[in-house]
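Note that one protein chain is taken out, while the other chains of the complex remain in position.
Per-chain residue numbering starts at 1, and chain names A and B are given in the order in which the chains are listed.
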Amino acid sequence: MFSGQHLLSVQNLNLEAINELFTVAEVMRPYAKREKMTRVLEGAVLGNMFFEPSTRTRVSFGSAFNLLGGEVRETTGLSNSALAKGESLYDTAQVLSGYSDIIVMRHPQPFSVQEFAEGSRVPVINGGDGPNEHPSQALLDLFTISNELARIGQTMQQLSLTFLGDLKNGRTVHSLCYLLALFPNIRIQLVSPEALALPQKYVDLLSNAGHQIEIGSNLEKGISQANIIYQTRIQEERFESEQEANRYKGYFRLNKKIYSDHCLPNAVIMHPLPRDSRNDANELDNDLNKEPGFAIFRQTDNGVLVRMALFACILNVHKQISDSDRSVNWQVGLKPK
Amino acid sequence: MFSGQHLLSVQNLNLEAINELFTVAEVMRPYAKREKMTRVLEGAVLGNMFFEPSTRTRVSFGSAFNLLGGEVRETTGLSNSALAKGESLYDTAQVLSGYSDIIVMRHPQPFSVQEFAEGSRVPVINGGDGPNEHPSQALLDLFTISNELARIGQTMQQLSLTFLGDLKNGRTVHSLCYLLALFPNIRIQLVSPEALALPQKYVDLLSNAGHQIEIGSNLEKGISQANIIYQTRIQEERFESEQEANRYKGYFRLNKKIYSDHCLPNAVIMHPLPRDSRNDANELDNDLNKEPGFAIFRQTDNGVLVRMALFACILNVHKQISDSDRSVNWQVGLKPK
Partner (left out) sequence: MFSGQHLLSVQNLNLEAINELFTVAEVMRPYAKREKMTRVLEGAVLGNMFFEPSTRTRVSFGSAFNLLGGEVRETTGLSNSALAKGESLYDTAQVLSGYSDIIVMRHPQPFSVQEFAEGSRVPVINGGDGPNEHPSQALLDLFTISNELARIGQTMQQLSLTFLGDLKNGRTVHSLCYLLALFPNIRIQLVSPEALALPQKYVDLLSNAGHQIEIGSNLEKGISQANIIYQTRIQEERFESEQEANRYKGYFRLNKKIYSDHCLPNAVIMHPLPRDSRNDANELDNDLNKEPGFAIFRQTDNGVLVRMALFACILNVHKQISDSDRSVNWQVGLKPK
């Protein structure tokens, strides 16, 4: 399904492909946790082309490739590149695809990565094309939902998901909607200020999939029945006025008290990160950090698993991972003093 | 010839050295095409020091080193480096040469790389010192000419080369002239606006080498007998006025119609890249992309071969490449859906 193909969008994925990918992602877990190591991609080269800077996603893709034994060549930023001198994305792709076995590309323009892929002679993974798509994020979000449900003894059939915050501008929420539409009969709560409601296009997508949708702006009601809460950042700069923005300030805040008072006992909290931790952010308080359901760092760790799986499936080595198994010979993690 | 030496200029190369290098470059082809892999430089470290940004050349050198099994440490940009605090190139070289086995250096100042090399304890490859030299580009251009001639069943003895465009400012054309001067009896056509003619110094170099030179500004005439056409960008910003620049606009344009009407059937088109593909560039049209003679991406692919060969020859591993041969275990390139 993935072998020798681009991954440009989540919109052409089906459940079979996703299940295959997630199975491989689980195979990757002991390697990512350093219980053992593999050199299956030794000698392979990733072109990690970030024409828009991003520490988190760039390093996550690069580390995932390294964990499979491959090498990473990188670029960050657009200003000095040949693209700035009028080179077409087609030409850039022709050139760069002569330098690597697979390319991850991020670019600020929507659909630029698709255009780039048409000129590439090697598979291209969309690492984010501006406001359009960021498929590996959607996949790691879905993988996390599925994993977290399993952790609390539940399945996708029992999913009750609350999207919380700025649902209008949150790219990760939109992409995740496409994947959720592949599953049957989910209960979905959309909680946002009216001005930041999920665009009708995505509401239709979800309801055409047969999901049960509740739309509202009441936090306590919206989170009360959810086993998964997906919080996003309130992007204050998009409100009409500061006054308007202030109306919602602290309204969609999750902290330990609200969580304890209104959520199901095992409710899982997710967030696409970065979380704004400045004093007046009122987003997702640090007092939640030790809650068992607080999954935002498990979510980012899952990103490595999903990206390893993408590389392994696209380069068709997913059945050879354990052929080059070794034990890890170094100290893993921290020791108590 | 290359072992343990710097490569700072093409001016001290002789035909024997070039032939040795190109023979090694051909040995590299199956590794670059991923028909097999080598780990001959496993454990070696390249210092890929780009004190002037360049995505294309930087990644090409880095990938070439990775393809031989080595590791790459990099820097991009000048502003925050110790050089900006008054450190001499000698000191920078002393320091950086303690960190790697070989260094590629690009720097905006002419002859800076030569100065740097005097302080280095490891071999230095000039990756471009401003308007002065860029030896690996000249070598990959010559390698491409030789290869493309072979592809159409001809040899260097039959070379009829047209340089087209801004021959005054094109560094790649100047460097290539030094290499062409090593060969006997080439027919060379120089086609440019008068204001952008090849400087007399290079015309003398070529005619002292015994080459047959025709100088003109008529595109159709200039390209009609060439088996290799080397197109460069018309650098409009260098003309005295926009009107003057506009005089030549579209004049040195190559497109499918001009190519079909005026060129030899198998004529090869080269370009140092990036090609300006904006609507009003009128440089090298995309409708040529599928022509068998359109060699600009084979040219950039050849850059990897030539750079692999440079590393292998300078580090003296070119006879051990196949000792660590392995087959490639991943999916190479794209699969049809």
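Definition applied: a contact is a pair of C-beta atoms (placed from the backbone, for glycine too) under 8 Å apart; a residue touches a chain by one contact, two chains touch by 3 or more.
This structure is a prediction, so every number in the text was calculated from the model and none was measured.
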**Study point:** Chain not shown: contacting residue from A:Leu67, A:Leu159, A:Ala209 or A:Val317
**Key:** A:Leu67
Check your understanding: Looking at B:Glu26, B:Asp91, B:Glu244 or B:Asp280, which residue reaches the missing chain?
Key -> B:Asp91
Exercise for review: Provide the residue numbers of subunit B that touch the chain removed from this figure.
Suggested key: 3-6, 40-45, 47, 71, 73-75, 80-82, 85-88, 90-92, 94-96, 98-101, 120-123, 314-317, 320
Revision key, fill the gap. Omitted-chain footprint on subunit A covers residues 34, 37, 39, 53-56, 58-60, 62-63, 66-67, 69, 71-72, 74, 273-278, 281, 286, 289, 297, 300-301, 304, 326, 328-335, 337
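Quick note on the criterion: only the chains that are shown with their structure count from here on.
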Practice item. Would you mind pulling out the distance in Å between where the CA atoms of subunit A average out and where those of subunit B do? Key: 40
